[in-house]
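One chain of protein is taken out of this complex; the other chains stay put.
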Amino acid sequence: MGDLGWIFISTLLINNFVLAYFLGLCPFLGVSNKLEVSFRLGLATIFVMVVTALCAWFLNTYVLIHAPYLRLISFIVVIASVVQLIEMAIKKTSPTLFRALGIFLPLITTNCAILGLAIFATNKGYGLWEGLVYALGAGMGFTLAIVLMAGMRQEVEKVNAMPKLIRGFAFNLIISGILSMAFMGFAGLFSSS
Amino acid sequence: MTQKDPKLLIQPGPQLRQQMTTPVVMRDVWYALTPATLAGIWFFGLGAFLVLLACIAGAVLVEWYFAPEEKRGYFLGDGTAILTGWLLGLTLPPALPLWMAFLGGVVAVGIGKTIWGGMGANIFNPALVGRAFLLATFPIAMTTWTAPGDFFTIPSSLFALPLMTGVVDTVTQASPLGMMKFEHIDTPFIDLLFGNTSGSLGETSGLLLILGGIYLWWRRDLDWRIPVGIIGTAVIFSLILFMVDADRYPGPVFTVFSGGMLLGAIFMATDPVTSPLTRKGTWIFAIGIGLLVVLIRVFGGFPEGIMYAILLMNAATPLIDMYTQPRVFGRELDQNE
Amino acid sequence: MAKEQLAYDEFMKGLWRENPVFVQVLGLCPLLAVTNSAINGLAMGLASFFVLLGSSILVSLFKSYIPKQVRISCFIIIIATFVTVVDYTLAAALPVIHKELGAFIPLIVANCLILGRMEAFASRNTLRMSVADAFGMGAGFLFALVSLGAVREILGVGEIFGFALFGANFEPWVIMILPPGGFITLGVMLLYFNWLEEKKNKIDKQLATEDGVN
Amino acid sequence: MSEDKVEQAAVVADEPSPARLIGTLAIAGLVSGIIIIAIYLATFETIKENKARELREAVFRVLPNVSKMQKLLLKEGKLEVSYKEEKGEEPIYAGYDDNNKFMGYAIPSDGPGFADTISVLYGYRPSDRKVIGMWILASRETPGLGDKIYKDAAFVANFDDLAIEPPIVATKKGKSKPNEIDAITGATISSVAVAKIINKGNDYWVSRLPEPGAEPAYVEVETPPEAEDAQAQ
Partner (left out) sequence: MNLFRRLSNSFDHGVFPHHHKEQTEQLAIQRLPFGKRFVIPLGQHVGAPAKPIVQAGDAVKRGQMIAEPGGFVSVALHSPVTGRVTGVGSERYADGTFQEAIVIEADQYDAQQMEVHPIDWESLSIEAFISEMQKAGIVGLGGAAFPCHVKYAIPDGNKIRYLLINGAECEPYLTNDHRQMVEQTEALLYGAEIVRQKLGAEEIVIGVEKNKPDAIKALQDAIKPGQPIRVMPLEVKYPQGAEKMLIKSVFGVEVPAGKLPRDVEVAVNNVGTIIAIAEYFQTGKPLIERVVTVSGPGVSYPANLIVPLGTSIREVLDYAGGLTDETRQVVLGGPMMGDSIADLDAPMLKGSAGVLALTENETGRPQEYNCIRCGRCVEACPYFLNPARFARLAKARMFEEMAETYKVMDCVECGCCTYSCPSGIPIVQHIRTAKDHLRSMKGKVQ
């Protein structure tokens, strides 16, 4: 496993942003009731994460070495503005793409998984390529988790034997817990061989 | 002719039903498990039996406690709680403190099944939810394997007080999988076949598990595609690795007969509730498990991967079902209208 | 007097009746990520509390000068400022804890709870009420963090704030400090709150009908 | 309450000009910038000291009998004393005793562990090509299992006198060769990972280090140069 490969597998499966780091729980718990929507949200997240990785790399390389204290504020402001610009561009150039992904973009921008990605990538000292692979792994890991979750929730919705008391957030957290437990199976992947 | 009108029953059709019922299916699984269980108890002694009982007690207690009062008989009558506890017990180390086994049974049925709305509504295999919970909770106790020993010696670790550590006083021994993964030591095939190795009590005797599987298949309680798919995939995958580097990777025979592979493939992946409904889905499910098992065993951090493989594919089952809807008679596959 | 009462009400609302975590289910990410011990929960709770309080005060003070169109951006800038302050202060004063909480301090910025309170409360209410609200919500969040952290620490290592509870032979429930334990513990705690709520509603209903009869 | 309503109405009523919007943001940004810079300056020294202390403690831990250290960077194939962090270069640290005698290098290295990346700092003595100490800088290994790689003194002691050739291996059968360490029971993966991480560090560094005896000498520095600012963030 090359370094890039391991970064990818590790963020996709072992250190899944949602299931191991608790990042992006809002969309994960809030938007995972419909499979179709979840999948598109996942795609939009991958996209924003890649953009974020680019921004973070740019800021780290050219701005923050001079003014480290601006890290947090500049991440937020730059990521939000770039996503906004892209959103406007998509709206103009491809209305279909906008309908598919665009509506999610503002929703994602204020989310901790995005900011977390930028901060973690910085803390780990990732360069451009590593950062991009990291973003891809994190985004796809998020998509995987939310799509599995949505599939299960759609199924569970149809069970009318389920006590009313249990439905809702509490139950979704417990499903997430079991899913997170299942993902523990990936721990140590490619580290010992 | 004296004609008294018998009281006629009105019921919707079809009037005929085949004879199999769900409780009978579950009891069939009990019967199929019995030989392997007895062998496990024979090898590991009475202590193993106590562990099994503790699991079943935990499982049944939760089932009973959360069942609506008037439906308790009905809830317990389907036999799934006992089965869940039983299967969980078969996957545990024989020297596990009883309170942990009991807790496993409670979690298996409580979080694995009851919360979801009871039998048939769960997405994850309850016994494996219980086991995954125990493994993540007590990783050391859950990976302390004892060698098969004297029948009447009960490890004192069983009787550890609740919340307290059990000190294993019997001979501990790495399981065949552990030896393979960390020391690349093979175990003789004959030992694997008859179960005379360390491990959990149901994971050991390959031969009796296969017999149980054949019985279930003969009773039409089990979809042969799942065990065949899992084992076939695992054999192919491990054969390829074996041919690449025979010193590093275990061969297909070891892959199939070691650890929980057979128990998982025959009795756990086949849990109808948590496996796909459709034929095509069943194949995808089985192949997915086969790949994941070998992936986790060979490249992952755990010597055994069958439990995680099944749980992960359980999570994907709703999606698999959704996308493998059979083509409706007289329609094109993608005909939406 | 009336004002005192109202402010007190706001406070209690946040702490209990409309607890941001157990009732409104907000701010879950920081909540779950750092609560593998009570002390971490406490530190994170205090940090969030400080950010919430500071931002509430500023927003409430300047609300009439901030145009509607840019209010969210202003809130974020204000919040991010306070978070940076907390981040540096912790790093200087309590480096051990800062290391534990690691990257999650900056993520307070993205905590919906804080931005939500700015938008829903501080930007529309007087300074006094906003402070009461921030105290309530902050305390409620703190309460949730500490109780979740305490449960996970008690079972997960057999300690509370680092003091051993069960003696040397305790078998820790490792899962509690691992991610699945976080999900499941919070799930079970939410269930418990739902159940309490339901029970209360039942009793209320019963009382209401009894009143009606009388 | 009533005054609130009046205020709200006022906010709704006025339609601000773009200039006002930008102005507000600019002011907010300015104020925020000032606060941030103020807190940065106020905490800068302490944070820098904290970090330096942490680093010093780690280095002294992996290099026994060392009382002074300095940072070294590889420049054009040569190790040079450095005060500032330069992009893309991993520093190593040289440790000296009271008499400014060179004792060994502290080398950071990292790699995949059971849960996440493990960062290791280990002491290396080039004179007899041995690892002489190991400390975990960061890891997310499982509490009670994988965390024994730094909590279990017996495991850490494995690295007090460890040959690096042939490459270090973790064994479960009791160590019998100078390049072997005892794996932690129940945490074999983490143990193996630490061994591999050190091997990885050695692979990179051993060939790049100067001949034994040619190590950079300790340089007394009274006041660190300004450039070190950047390192503290």
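Note that the chains take the letters A, B, C and D in the order they are written out, and that residue 1 is the start of every chain.
The rule we apply is simple: contacts are C-beta pairs under 8 Å (C-beta built on N, C-alpha and C of every residue); 3 or more make two chains touch, one makes a residue touch a chain.
Keep in mind the model is a prediction, meaning the values are calculated, not measured.
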Neighbouring shown chains of the undisplayed chain, as defined at the top: A, B
Of B:24, B:185 or B:240, the residue in touch with the unshown chain: B:24
Identified contact with the non-displayed chain, of B:162, B:188 or B:326: B:326
Touching residues (missing chain, whole complex) on chain A: 157-161
Residues of chain B (touch criterion as defined above) contacting the omitted chain: 1, 3, 5-18, 20-25, 74, 78, 118-121, 223, 272-279, 282, 325-331, 335
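The definition used in the following text is that only the chains that are shown with their structure count from here on.
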Between chain B and chain C, centroid-to-centroid distance (C-alpha), Å: 41
Inter-centroid spacing, chain D versus chain B (mean Cα positions, whole Å): 45
Rounded Å distance, chain A centre to chain B centre (Cα mean): 33
Overlap residues in chain B, where contacts from two or more other chains coincide: 111, 133, 136, 139, 301
Contacts with two or more other chains, residues of chain C listed in rising order: 77, 80-81, 84, 88, 174-175, 178, 180-181, 184
Chain D - residues contacting chain C, complex: 3-4, 7-8, 10-12, 16, 20-21, 24-25, 28-29, 31-32, 35-36, 39-40, 42-43, 46-47, 50, 54, 142-145
Chain C residues touching chain B - in the complex, by the definition given at the top: 158, 166, 169-171, 173-176, 178, 180-181, 184
Complex interface listing, chain A residues touching chain D: 6, 10, 14-15, 20, 61, 64-65, 68-71, 73, 124, 127, 187-188, 190-192
